[in-house]
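Before we start, here is the structure in question, set down as structure tokens.
With one protein chain withheld, the remaining protein chains of the complex are depicted in position.
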Amino acid sequence: MKRVLVVLCVGLLFWIVLAGVALAQGWVKFLDSDKMLVDTSMYAKTPPWKIGFSNASISNSWRVFFARHVEYEASKHPEIAEFYVTDAQDNPTKQLADVEDLLAKGIDLLIISPATEAALNPAVEKAMEKGVPVVVVDRKVTTDAYVTFVESSNYQMGKIMAEWLAEKLGGKGNIVMLSGIAGAGPAEDRLKGAMDALKNYPGIKVLEQQYCEWSPVLGKQVMATLIQKYPQIDGVWADSALQGSGAIEALQEAGKPIPPVTGEDMNRYLKMWKEMGFEGVAVSFPTWQGQVAVQKAIDILNGIAVPRYVDCPRVIITKENLDKFVRMDLPDEFFMDSRLPEEWLPKR
Amino acid sequence: MLVALFVVAGIVSPIFYRPQNIFNVLQQASALGVVSVGQTLVILSGGIDLSIASIMATSCVFAAALMAGKNSMVIPITLFCLAIGALAGFLNGIITTRRNAPPFIVTLGTALIFQGIRFVYTKGAPFGSIPSWLRFLGRGGIGFVPASVIIFLFLALVMEAILQRSAYGRKIYAVGDNKVAALYSGINVPNIILSVYALSGIFAAFGGLVLAGYLGFGDNWAGKGYELDAIAAVVVGGTSLAGGEGGMGGTVVGVLLITILSNIVLLAGLPYQFQQIVKGLVVAAAVIFYSFVKVSGERR
Partner (left out) sequence: MKQEEALRMVNISKYFPGVKALDRVTFTVNQGEVHALVGENGAGKSTLMKILAGALQPDEGEIYLEGEKVFIPTPQSAWERGISIIYQELNLLPDLNVVQNIFLGREHRGRLRVLSYSTMIREAESLLARVGVGIAPQTMVRNLSVAQQQQVEIAKALSLNAKILVMDEPTASLSETEVEKLFGIIRDLKSKGVTIVYISHRLEEVFRIADRVTVLKDGKCIGTYSIGELDRDKLVKLMVGRSFSETFPEKAKETGPMVVEVRNLSVPRILKNVNFSVRAGEIVGFFGLVGSGRTDLAKALFGFYPHYSGEIVVKGKTVKLHSPQRAIAEGVGFAPEDRKSEGLCLGLSVKDNCVMAVLDEMRSTFFLNRRRETGLVQKFVADLRIKTPHFYQRVQNLSGGNQQKVVLAKWLATRPDFLIFDEPTRGIDVGAKQEIYHLMRQLASQGKAILMISSELPEVIGMSDRIYVMHDGAIVREFGWGERVDEERIMYFAAGLHVER
């Protein structure tokens, strides 16, 4: 019993230290070095290749689409003899073990979408030490030990949404902000981008900012209460269509005209937008960054220089090009800024 | 306690008393209420059910996918979802009784199984839509009373009558108080335990449908956190986690209390996450309160 306690305590301490490291390390340096090209001639190898993809999870539809893009792109390259995929189920400890397994299989390159930022540092460091180049995608690690980092800037996404909203309101009005999970990297980055943008619009008043845990149920419940609390809500900034779609439900049921609401390329939001006809904008958080990651991986194994940092350009969907993206026949949780051919879409 | 909370709520924000806000609160309480009714049965029998949230989400996702917006499908698919809930509960019950395994672990396992089932089924992206009849259940109302809360209160009332007035209800109390003595009194203890888990599964599936109606689409994580909220509501309502003591009346109060707390936290302009702290404090206060009541009751 005592021994179990000791192990638990040590484990806990370990965690605290890791968390501390994560907070202490600045991550801004990515942005400074984003123009830099990395020489990859040392990683060049003649095919066939073995590539490992360590995914954090496929626990929501965005991650499903993301993973599909990775697998789709991999399937297009006959040079890849083996393409191993692991799913860490959002558990960093499992992901550490996954990477160990992949390395043991003798992979030539590792693509990793980390479950949390700092916890996966040892895994990527070990891979790089063994001479296995690492492509980090979607979420970052806090060590420098990788070749390239592919993402789509959450900061930019939040910023563009906020700018659109402020412009739509003519620089004047009361808004409500609905974020994802408190402390989660993407949520905080999007919020930071939005807040920076709003500094330029002194006429915009943020009535309240709440975290809704990327849950449609919570989005609707929180919005329903806020509608009671504030008689005049001119706009809603939602960092994702998950709580955004819940909020739109609440706004619709309140019986007043729906104010401008921001969203992303999730089909559910696009469908609601098209059906209800409110003012909307969708800024995509491209699911195809997974595809880009595989392309960069192939460049690396071919010895072609790759940028240290890749920001996949987001698509901005407005009233004008909405019809090009929305598909009333497809499921709610499809992401429409997709580069998957029809047969690669998740099938029932 | 509920009355005190009503007063406090009014002081924090007069908006609380607005009919529309009360409507919202009652509506939000309903799904939690329905699953808490099931959880009460399980806890009274001396068990615990952590698979509720997973069953809710599974039922929600299946409802959207299989009803596909058609009112004609509402009744058959509702029955299908309830059957899935019953199956999950049956699984909980059979493993708990046959293998004498701790329900905490068993129900957690069932939760994972059903999470897996719905992800395999939806491939991670739920599809379909919720027909208007089911939407009425989740968000419609008769005057200023939400339809869902009427159903919740009706279910609570029926179950309370069964608990207090039927042989089956009394057996649940007996099993919860002392399984061995119940066995020695000729009560078929495994069957009783099996049945409460099955009922809890059915209530959870129904709660998932209420939530689907409220939300309007299938969500893979609908009902997330409801299993712990339901336990909190049951405990705050005075049902003993040791089993054999408590009832539905307390659970109704507990459910309303927890939902109102979330509402007040938002009305007061506190971060939503603050409600977790408040919820925790209320549960702790309730536990301490009931332990005092119990001690003083014993002295009589």
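In this document, chain identifiers A and B correspond to the written order of the chains, with residue numbering beginning at 1 in each.
What we mean here is this: a contact is a pair of C-beta atoms (placed from the backbone, for glycine too) under 8 Å apart; a residue touches a chain by one contact, two chains touch by 3 or more.
Everything numeric here is computed off the predicted structure, so don't read it as measured data.
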item: Neighbouring displayed chains - absent chain, whole complex; value: B
item: Listed residues B:15, B:183, B:228 or B:278, member touching the removed chain; value: B:183
item: Residue among B:114, B:152 or B:173 touching the omitted chain; value: B:173
item: Touching residues (missing chain, whole complex) on chain B; value: 161, 165-167, 170-171, 173-174, 177-178, 180-188, 244-245, 298, 300
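Note that in this section only the chains that are shown with their structure count from here on.
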item: Euclidean distance of C-alpha centroids - chain A vs chain B, Å; value: 33
item: Complex interface listing, chain B residues touching chain A; value: 13, 15, 18, 20-21, 24, 28, 65, 119, 122-129, 139, 211, 214-224, 262-263, 266-267, 269, 271-273
item: Residues of chain A that touch chain B when the two form their complex; value: 58-61, 63-65, 182, 208, 210-213, 215-218, 220-222, 224-226, 228-229, 245-246, 249, 253-254, 268, 330-334, 346-348
